[in-house]
Structure formats: C-alpha cells, structure tokens
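Please find one structure pasted underneath; my questions will follow.
Excluded from the complex is one protein chain; the other protein chains are retained at their positions.
Up next is chain A:
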Amino acid sequence: MAWNEPGGNRNDNDPWGTGGGRGGNDQGPPDLDEALKKGLDKLNKLLGGKGNKSGGNGGPSSGGGSSAGGIGAILALAAIIFVGYVVFQSFYTVNEQERAVVLRFGEFSRTEPPGLRFKVPLIDNVNLVRVTSVRNTESTGQMLTQDENLVSVDLQVQYRVGDARAYVLNVRDSNQALAFATDSALRHEVGSSTLDDVLTEGRAELAVRVEQRLQTFLEEYGTGLSIVRVNVESTQPPDAVQDAFREVQRAREDEQQLKEEAETYRNKVVPEARGRAQRLTEEASAYKEEVIERARGETSRFLAVLGVYETAPEVTRERMYIQALEGVLSRTSKVLVDTQSSDNMMFLPLDRLTNRAGTGSDSQDNSGSGSSNIDIQTLSDQVVQELRGRQDSGVRRSR
C-alpha cells in the first residue's frame, strides 16, 4: 500500500478532483499520476529550469511542480474519454430486424428484443443476428432421377433465422450447412421421382418434399434456420437432349391435330349421311303416297267407267275401242297394207324410215318436232306411193 500514500493529499491539491471523483474504481491512475509528477519535477530541477509561470496555482504539494497541472489535465481528459468510451460501450441498440444474443463470461445469458439495451463492458459479449430478413440460397445442376435419366433443376430456398440463439451457438457455419443440406435434399427428392414427374406435374410436389426434408435436416443439425419457402424455379431436360424433348412436344401436337382433322371429317360426313338418309326416306314416303293415291285414282276412274259399261257393255266397248285407236292413230304415221290382196313379198324400207326418224328424234327434245313432222310426212307419202305402185303392179300381175 506504499504507493497509495501520496494519494492522501489528493483531495486538497488534485486539480481535477471533481472530474476524477468516480469512486474507488479509478484510484489507481491518480496514484500513478502522482508518481509521474514527482519524477517530472525532479527532472525539471536537474535541468535547472525555472518554475513555470503558468504553474501559478502553487499547490502545497511537495516539490512545487509547476507543470503538474498540465499533465494532470491531459490525463483527466484521457480519463474522461475513457469513461465516456466505457459508458458508450455499455449501451447498444438492437434494430427491428435483429435479435441480440448476449454471452456473459462466455456463457449464454439472454436474447434481447429490439430497442436500446445495456451490457456490461468486457463481460458481456453481444452477437447481433438479423432474424426477420429473408435470405436466399440456390441449388442448381444436373441430377439423376429414379428412372436413371438426367434433369437440370434450378431450386431457390428462402430462409431466415428462426432461433437466434441456436444460429449463433449450435453450428459453426450455418449457411454452409444449409447449402449442403439443400443439395442433398434436392437430389434425394429428384432421385425419388421420375423424369416426367420432375418435368411436369410433379414440380410443385417436389418443392414441398424438398422443403420438408430440408427442414428436418436443419432441425437435426440445430442450425436455428427456418425455411420460408422452397421454389423449384425450373426443371429442364439436359441441353444435350432438349431437341428430342421438343420433338416430343411437337409430336403431341401433331397427334392432337390428326385427331381433330379426323373429327372434322366425322362431323362433316355423318350429318351429311343423315341428311341423305332423310332424303331417301322422304322420297320413299312420297313414292308410297304417290303410288297409293295413283292406284286410288286410277281405280276410281276405272270403277266409274265400269259402272257405265255395265249398263251398256257393247256400245261402250265399241266406243272406247274406237276412241282409243283414234287417239293412237291420230298421233302416229300410218301405213296401210292390204295383206289379203298382196300375197307377194312386200318390202318396206324400215331401216331408212327409222334412221330418219332416229335423227329426227335426236333433236326432238329441245326443238319442236315441226321439221321432223314434215320429214316424216314426206317420207310416209313416199312410202305410201311406193306401196301403191307395188300394189298396182302386184294387182296387175295377179290378175
């Protein structure tokens, strides 16, 4: 305690007495100052320097060190700065996004929510962890599927720190652990799916399964991280086979197109056939009605005539016969032949007649039969004359 002795006077002469009055904690430095002051005084005397005019405060301290006040001021300033620093160090703020994990003497003490917080300098160790912000990690690459194909998958994991204490204390490199676990979980799940699943409908499900698996890994490792969301950004066949995959897509469309073309054909053909079928039946129906009605008509006509005929058969019959033949003969060309008197061979140039008639009948449909009528008239006249001539000669011969 010998070095403490000069301190006894301190209260009287210490120029920074009030400034330095911070309780027993700071007792050491003033004692040290005292000792230094004395040393400096001696040094001044040896050098023969006069008392400093500035050192006019003339304290009762031994040796009357005139420069003691200046050094003391510097030291006091240093002490103030030091104290200020310590006080400043005792407070810290925790931002809204953060939690503070406080270790006291290395031991876990507490986690602090956002706000202005106090710590004991040198004793408490504060780790600020951003907990609310969502971070990203990605896993991409080519991987094997269950059916031994390769697929390129691009996966994004969004995560945040769920448990700040665990995040700080349990795992040395949580982010690396997460990256490894993501790779493992993704490839495991892709390895348990077929290529088609990964490329098409299975994608959403893949993300869910990766998320579950990843979360169990992270919990097992105690990383304190929690998964917000797992996105399977893209799943593609490897570049080397993309053409083949596109070709399949085209083939699918071709299939659809062929099918639709055929359906178009069906939609055309079947209704048309139904239409034609209806026409057929309608026509048949018409025919049936027509035939029946015609029969009814014809028979009622016949029956009417029959009724009359029965009252006077002979006369009616005669009349009908003559009337009918009149009708027939009035329309046709006639050649009269007296077969009884001419037993000789009679020659009729029928072929010529019919030829003429044939050429005539060709144009008969469109043009009126006027010209052919004349032809036939003259023709028949010729025939009649010819016949007469023959008859005459025949008659002459026979007689």
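Here, contacts are C-beta pairs under 8 Å (C-beta built on N, C-alpha and C of every residue); 3 or more make two chains touch, one makes a residue touch a chain; residues count from 1.
Just so it is clear, contacts and distances are computed from a predicted model.
The complex includes a chain that is not drawn, and of the options "Protein HflC", "CoA protein activase", "HEAT repeat domain-containing protein" or "Na(+)-translocating NADH-quinone reductase subunit C" the UniProt name matching it is "Protein HflC". One of A:Val120, A:Val208, A:Val270 or A:Val315 touches the chain omitted from the figure, and that residue is A:Val270. Of the options A:Ala100, A:Val129, A:Val171 or A:Val210, the residue whose C-beta touches the omitted chain is A:Val171.
Listed residues A:Glu138, A:Glu201 or A:Glu255: the one in touch with the omitted chain is A:Glu255.
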